[in-house]
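Up next, chain A:
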Amino acid sequence: MSLTVRDLTVAFDGTVAVDRVDLEVPAGSVTAVLGPSGSGKSTLLRAVAGLESPASGTIRYGDEDLARVPTHRRGFALMFQDGQLFPHQSVARNIGYPLRLRRLPSARIADRIAELLDLVGLAGFGDRTPATLSGGERQRVALARSLAVEPRMLLLDEPLSALDRGLRERLATDLHDILRRAGTTTLLVTHDHEEAFAIADRMAVMRAGRIVQSGDLAEVWAHPTDAWAARFLGYAGVLSGEQAAVLRAVIDPSGSWTEVALRRSALVVDPDGPLSGVVLAARVSPEQTRLEVDVDGLGTIAAVADPARPAAVGERVRLAVRTDRLATLPETQPSEFRHLSLE
Partner candidate 1 sequence: MARPDHALTARRLGTAALAAVPLAVLGAFFLYPVGGMIQRGFWPDGAFDPGGVLDVLTRDRVHRVLWFTVWTAGLSTILAVVLGVPTAFVLHRLRFPGQRLLRTLIVVPFVLPTVVVGVAFRQLIATSGPLGGLGLDGTPAAIVAALVFFNVSVVVRTVGAFWEGIDRRTEEAAATLGASPARVFLTVTLPALAPAVASAASVVFLFCSTSFGIVLTLGGLRYANVETEIYLLTTQELDLTSAAALSVLQIVVVTGLLVALHRARRTAPPLARAGESGRSPRLRDLPLVGWTVVVVALLMTPLLSLLVSSLRTDGGWSLANYRALQGTGADNALLDTATHALQRSFEVAVQAAGLALVLGTIVAFLVSRRPRSAGVRRLSATFDGVFMLPLGVSAVTLGFGFLITLNRPPLDLRTSSLLVPIAQAMVALPLVVRTVAPVLSSIDPRQREAAASLGAGPARVLLAVDLPHAWRALAAAAGFAFAVSLGEFGATSFLARDDTPTMPVVIYQLISHPGSANFGMATAAAVVLAAATGAVMLVVERLRVGSVGAF
Partner candidate 2 sequence: MRTPIKKFIAASAAVTIAAALAGCGSDEPKADRPESKTITLATHDSWNMDKKVLADFTEQTGITVKLQAHGDAGALTNKLVLTKDDPLADGVFGIDNTFATRAIDEGVLAKYTPMVLPGSVKSFALTGDDAGYLTPIDYGDVCINVDDTWFAAKKLAPPKTFDDLADPRYKNLLVVPGATSSSPGLAFLLATIGTYGDDWKDYWSDLLDNGVKIDAGWSDAYEVDFTAGGGKGDRPIVLSYSSSPPFTVPEGGDEPTTSALLDTCFRQVEYAGVLAGAKNPKNMQKFIDFMTTREFQAALPDNMYVYPVDTTTPLPEGWDTWAPTAPKPVVVPASEITEKRADWLREWRDLTTR
């Protein structure tokens, strides 16, 4: 069954943290709410968990209104950034905790713990205490604990933020696979678009307490709703006005858009390219050379080059535009801008 949030507002002492939010988490999906810190995304998650009381609006699971259902009866397992394992219990006891709450026979509990440890790749870790685990291992245990009772829904609060980069990437892939295998409906909040892309298949972008955009991952990615959303989703730059017009003349003369978001790899060094500019900075990485180029008519903008064909600083280069690496933005409402500037 799916989770439906309608017109939800949560306020603390008159400060509105979640502002008339609508959100749909379809059954079986992994939905990420992406937003910067202070956007209200954690509050939204906590309201869904039943840890915050809404000022107005409804949260439904299927047909069931959750307003009067306390946290422990919702069947939504919440997993925190730092796991929040019980430090005085072993790994196995932590995972078995929700099972013991349901008074399952101990043999079944033991089986289930082994199964879950297997699922998260920690077979044989049952007797360890949380203090002896690494950050990533702790998160896996927390995940296993959350999945133990097959929750109706899994709520993840920045599940990977506390981990270092390499671990984060590995665990993100694992998490993606584990969630698909378990088939659990999941709501995830994060400020990291890479984390969202790695784990989720649906996404909502949240800003200043409001959901500004939502939909399938690819769809949101392909059509950021405005310049702010584009930057937050990981686009390297946004062109508007004169500059947008220069680019439009090159790639889409018949188009009428006035604003465009470019990914880092949207401009690529190509001797036959239509644009020209002077290289301001270059940084070599194994797969590509990242450049900063002062492009005629467009200003300073990111570009890439094949490491086999390095571009030296000060050199004038020609650039091609890869249209699959940019997104045109819809006409922005002036009022929306005013709203933004208030942030």
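Following the convention adopted for this analysis, a contact is a pair of C-beta atoms (placed from the backbone, for glycine too) under 8 Å apart; a residue touches a chain by one contact, two chains touch by 3 or more; residues count from 1.
A word on the picks: all candidates are chains of the complex that A comes from, given by their letters.
Bear in mind the structure is a predicted one, so any value in this text is a computation, not a measurement.
Student: Going by the C-beta definition already given, which one of 1 or 2 is in contact with chain A within this complex?
Tutor: Here chain A touches candidate 1.
Student: Which residues of chain A touch candidate 1 in their complex?
Tutor: Interface residues on the chain A side: 7, 12-13, 46, 49-51, 53-57, 67-80, 84, 86, 88-89, 97-98, 101-102, 142, 145-146, 148-149, 155.
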